[in-house]
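For this view, one protein chain was removed and the others were kept in their places.
Right after this comes chain A.
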Amino acid sequence: MLSRLRRRETGPPPDVKSVNFTREHVSVSKTIARRKRVLALIWNKIPLIRFILASIGLLWLLLLPYEGLWKGTYVDEHALQPAQVNTKFDWDNVHKADLCLGGLEQIVDSSFEERTAYLQETFSQSGIHTSNTTKSTYAHIRPPRSKGTESILVSANWISRDGTPNLRGVATLLAMGDFLRGQNHWAFDIILVVGEDYMTGLEDFMRNYHSSFTGVIWTGLNIDYPGHSFSHIGLFYEGINGRLPNQDVINTVQRVAHFSGGIPTRFHNIPDEVKNIGPEWFGKYILAGKQLLHHFGYMITGKASAAHGVLARHRIDSLTMYCTPSEGPHGFHSLGKTVESTLRSFNNLLERLHASYFFYLIPKPWNFIPIGNYLPSAILLGSSLTIGGFDCSIPIQGLFFILPGFIFSLLAFLFEINPISLLIIPIIQMKFLNPYKLNNNKEIRKSSKSLLLLLYGSIIPTLAMLNFPQAIFLSILSLLYFNLPEIPGLVILSITQPGILLSLLDGHFGINLNLKQDWIEFGNLTWPIGIYAIWLPLWINSVVLLQRIS
């Protein structure tokens, strides 16, 4: 078959006097000619190919809330065995929690010193070693048969997500301390932490952890229980820098809450009820879209969705159990059972949670979108950019053209200049830093744009592995910046100037987004890398490229 195909190509006999003096020469020359034709065809259609790739990518993105791309959750690490134990947390422990709550209510408005004194007194009455850092109080339970090499962290911070005191969360923690002492079926040390404020106390504890503890923390739980009763457990799982816990942690807590505690779970505290708008599939689609948008919001900014987020930087798989305030029916009893049973599951682990279960999107409780079903969208968007960058005739000159944007952003970061001040950089760059009139040369402009396309086209799929929503955000920005004509382009660019956008989002529209503070306090890399190293250079160069040739 193959040989017949080959024979057909041989064509006219070779002319011994020409360059192609053998049959092989003739066939090779034909092959080369055909290859060139095909390449030329593709080369001419590149804008179309880019358009098709970007459209499929966007379409894929819009399809994510559709059920066909989802899978049902399962527990991958068999050792976890969620909800397979008889819980021992009982009404006398609830009574203890109530007593602690009474004590806590008296010291709501006191100073940290008074609070930590009360907490340490309560912990030490239960026979647990307890102490404090400058912003947190901790207790270290060493069960008889634990080797002390591995630990589980349970925290309840003083301030809840709501901004109100998390008294019942702390009371649960105190009661757990009393409850867990002396039980001999634990293989892990258990560390209980009450952090000051919403997150800073826990971050302070984690920064001091390794100088006083030997155990390695593998898993963690943060309890947030602001109301007097609760109806659901809202699971918040996004950590700082968009690091997600291993999905087994979420699946375990969800199963334990459902089967041991009898508590329904939600994600991000969004009610899991399909609204009656249009057909049923549309309502489901909208609900899943809402879930994903909330998730995208946390992931794009790299902000932790709740206080457990500070643990992410320390390689601890953790989440926050937020007890949705309500008139009932749940309280200390079901929460205590859920926490106990979850800890028992974590206690079964022989090694860190490690299967590649870190990459997922959750559109609906009990469902998830595996990486293979969402990643292509980012890859397609990224490749649409990359392909546009192949035509780069004079890369060195192009590099000189785009470099100032990166250098100015770096300087701005080093000297702590607000990104809003960088508005003037493109103008300075065009007016004063343009001795060779580089911007007037069409060839240089084209090459520099190609370089940018190549750079951002390669960043996007790489970033998509770590933080898919950020990659999608960056690819949509880049597509807009590089493809829009001058007038709408400038409008979009001025709206999305990172400095302007961030100052709008800080304290307006009910959003409090202070990325700089997040970077200083908790190490959110979106500020130095996301804003200064990626977004600002892109923005400056896009403005420069859009400017009319004078």
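Of note:
Throughout what follows, a residue touches a chain if its C-beta (ideal position, glycine included) is under 8 Å from a C-beta of that chain, and two chains touch if they have at least 3 such contacts; residues count from 1.
The definition used in the following text is that contacts and distances are computed from a predicted model.
Between the names "Phosphatidylinositol glycan, class T", "Exoribonuclease phosphorolytic domain-containing protein", "Vacuolar fusion protein CCZ1 homolog" or "Exosome complex exonuclease RRP44-like A", the one given in UniProt for the chain missing from this structure view is "Phosphatidylinositol glycan, class T".
The chain omitted from view is touched by exactly one of A:Gly215, A:Gly336, A:Gly382 or A:Pro469, namely A:Gly215.
Considering the full assembly, A:Ser356 is the residue among A:Ser326, A:Ser356 or A:Asn418 that touches the omitted chain.
Residue A:Lys36 is the one among A:Lys36, A:His228 or A:Lys275 that touches the chain not shown. The omitted chain makes contact with chain A at the following residues, 18-20, 25, 28-30, 32-33, 36-37, 40, 43-44, 92, 121, 124-127, 129, 142, 144-145, 147-150, 181-184, 210-216, 315, 350-352, 354-356.
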